[in-house]
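All protein chains but one are shown in place.
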Amino acid sequence: MTATDVKKLDAAQTKAMILYAGEKIRENKPLLTKVDSAIGDGDHGIGMSVGFEKVEENLKDQEFTTINDIFKKTGMSMVQSMGGASGVIFGTMFLGGVKDLDSKSELDVPVLSEIFSASLDAIKQRGKASLGDKTMIDALEPAVNGLKESVTDSATLLEALKKAEENAADGVEKSKNYIAKFGRAKSLGERALGNQDAGATSVWIIFKSMREWVEQLNK
Amino acid sequence: MTATDVKKLDAAQTKAMILYAGEKIRENKPLLTKVDSAIGDGDHGIGMSVGFEKVEENLKDQEFTTINDIFKKTGMSMVQSMGGASGVIFGTMFLGGVKDLDSKSELDVPVLSEIFSASLDAIKQRGKASLGDKTMIDALEPAVNGLKESVTDSATLLEALKKAEENAADGVEKSKNYIAKFGRAKSLGERALGNQDAGATSVWIIFKSMREWVEQLNK
Amino acid sequence: MKKVINNPGDVVEEMLEGIMRAHHGSFQKVEGVNGIVKKELKDKVAVVTGGGSGHEPLFFGVVGDGLADGVAIGNVFAAPTPNTVQEVAKTVDSGKGVLFIYGNYAGDVLNFDMAAELLEFEDVQTTTVKVTDDVVSAPLERKEDRRGIAGDIFVIKVAGAAAEKGLSLEEVTAVSQKANEHTYSIGVALSPGTIPDSGEPTFTLADDEIELGMGIHGEPGMERTKLMPADELTNQLMEKLLDESQLTSDDEVSVLINGLGSTTLMELFIVNRKVAQILDEKGIGIHDIDVNNYCTTQEMGGFSISLLELDDELKAYYDAPANAPYYKK
Partner (left out) sequence: MKKVINNPGDVVEEMLEGIMRAHHGSFQKVEGVNGIVKKELKDKVAVVTGGGSGHEPLFFGVVGDGLADGVAIGNVFAAPTPNTVQEVAKTVDSGKGVLFIYGNYAGDVLNFDMAAELLEFEDVQTTTVKVTDDVVSAPLERKEDRRGIAGDIFVIKVAGAAAEKGLSLEEVTAVSQKANEHTYSIGVALSPGTIPDSGEPTFTLADDEIELGMGIHGEPGMERTKLMPADELTNQLMEKLLDESQLTSDDEVSVLINGLGSTTLMELFIVNRKVAQILDEKGIGIHDIDVNNYCTTQEMGGFSISLLELDDELKAYYDAPANAPYYKK
């Protein structure tokens, strides 16, 4: 079986994939900080690193039987350690998706899509931002749309994550042309044009690393 | 009559000579500040400029009949406006010399010598420094010795001031090798070696400009 | 930027240890979170403030009698977590409810709101006043979107005094909200502060440039211009402030000149001289002037001017006694 055929991950694999995404976020701390400096207060990379350190600490030595618990623990670790806008927002990206989800022991494309659609809604409700407000939603919403299409197309996990990653990347690019309304960049107005959003960049890195992890599976 | 022959100055000339020295000190504000920065707190040029501005303000529109009054007013202007170590020390350089001096309407070499010997004593008494302590005394004491020799040699005013200037310059050079004991540089110890004293530099500029003024007299 | 720190990841925790060692006589640490509350709590409405650290002495410095009862402390420039806010609120609540006062930033709003939701389950009643004093951070039509800067001090002062007087949560909230509506601030940046963790300045300004209206995290202001004399600069800032506040000669204000970090008191008093001259000229009464560093941004250069438009009610609360490590009246 090559990665291309993979249809689903079990709980242990899901945990490993999230830990890998956390590693990548931490590797990209300088980039995220730089991006946030240009139009925000320059701490996004620091906050995301703190959050994913806590995630690693809390997930590493624990065995999970459900996907729900993994996402919940990931989200809680972020909310309780990070602070800042991204603590709640990225915490909700993991927490919000499993709040009303039936217990799942495996992560397949439909489940993945269901989780992130629900978390997108939760984030919008909490933060009151929409697509085009120069927030992480500019990457998350297109990524979620990609996942939804993949469900319809019965795509493999890798195909679905590739699509989500591409859409997220595209969203990051587009965020350069949006005027910021939320976060510490909110009053920058037109002067933020040309700079991508920090949170959107994190969303892209997260989907990119999930794709990488699945790609390398059983290669 | 050329400058070389000048034996004495009247009160108006003396006033003009002091105002000229003040101008030169103010021109050299950056140099004095730089010298003080190296081993002191970097404000000597500022203080001396404040002092000589006050001297100009107080002397400019006033007519004097005695040398004593000119020196007294010069010294008082400095003491009352400058503050810092140099306010009292350079104030005393002018005040101290005429404190016990009989009223003089002309400044010749013996009077010049008498004034600055007395002020040297007054400075030493007030500041408790001696030659070699890396203060303005390192320039003033040799300059005074030069004036005293000129009295013995019956030198002209220009010759006397030339000698004083040369000795002061020599003293400034030598101050580089002294270890500071007084002023803000006092605890610099051996690390002050190689740097000349700021106050000594001012003394040299004052004698140098008095020499220049006399030299240009009736040229 | 050289900083006197150990591991950059430990600055907040070590700062808190240092604070507690100095102030254990009047402070208690809230266990498990980065929160501090007054040692002796009273049976009254509690006032809780907080925000990212890096702005010292805000926010811990105003925990004391007649001021805030507790503070939730975030990482550098990052709002505190919901559980931090929650634990602090639970510790100070006497059953009469808790008023949250903090600067209006997305992160703070998200975290305090989440805490408020969670506290509902635990029967702790909360209300919120978001400080929105920075007049350049959004136009008048979107006043509620404005950022909170040094004006925090005025709002916390009034809230603390009202709570001390025994008012209900509703009443304390209303008068604090009024204090916020009566507070107008504007800042200017000369040089950036540095985040200890990244070692990077939060923005860059040329050697002869300043930014009018810049926020306390380096958020853009209204204009980058050349450095100008203090009087001219103060004039420009006051013009905007008076235009926004619409103060007239019938009004009376308290003034706060707040240093952002490395700007000296000498400079702040030179600014104060001009601010007072301008107010005097317009016939606007000056009730009090406070020149201090309350809301800093690490070693950022610059300052802000805040005006609190007084009425009899606000004046009485402004004048009431207060005693915290960095604010005494």
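Going in written order, the chains are labelled A, B and C, and every chain counts its residues from 1.
In this section, a contact is a pair of C-beta atoms (placed from the backbone, for glycine too) under 8 Å apart; a residue touches a chain by one contact, two chains touch by 3 or more.
This one's a predicted model, so the numbers in the text were calculated from it and none came from an experiment.
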| item | value |
| --- | --- |
| Visible chains in contact with the missing one | B, C |
| Per the touch definition above, residue among C:175, C:233 or C:307 touching the missing chain | C:233 |
| Contact with the hidden chain (one of B:89, B:143 or B:210) | B:89 |
| Residue among B:79, B:93, B:147 or B:164 touching the omitted chain | B:79 |
| Hidden partner interface residues of chain B, rising order | 30, 33, 37, 40-43, 45-47, 50, 79-89, 126-127, 182-189, 191 |
| Missing-partner contacts on chain C, residue numbers | 2-7, 11, 14-19, 21-23, 53-54, 56-57, 61, 190-191, 196, 207-208, 210, 227, 229-231, 233, 261-273, 276, 289-291, 293, 296, 298-299, 301, 303, 328 |
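The rule we apply is simple: only the chains that are shown with their structure count from here on.
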| item | value |
| --- | --- |
| Centroid spacing, where centroids are CA-atom means, of chain A and chain C in whole angstrom | 33 |
| Where chain A and chain B are represented by their mean Cα positions, the distance between them in whole Å | 76 |
| Whole-Å separation of chain centres (CA-atom averages), chain B against chain C | 54 |
| Interface hub residues of chain B, defined as touching at least two other chains | none |
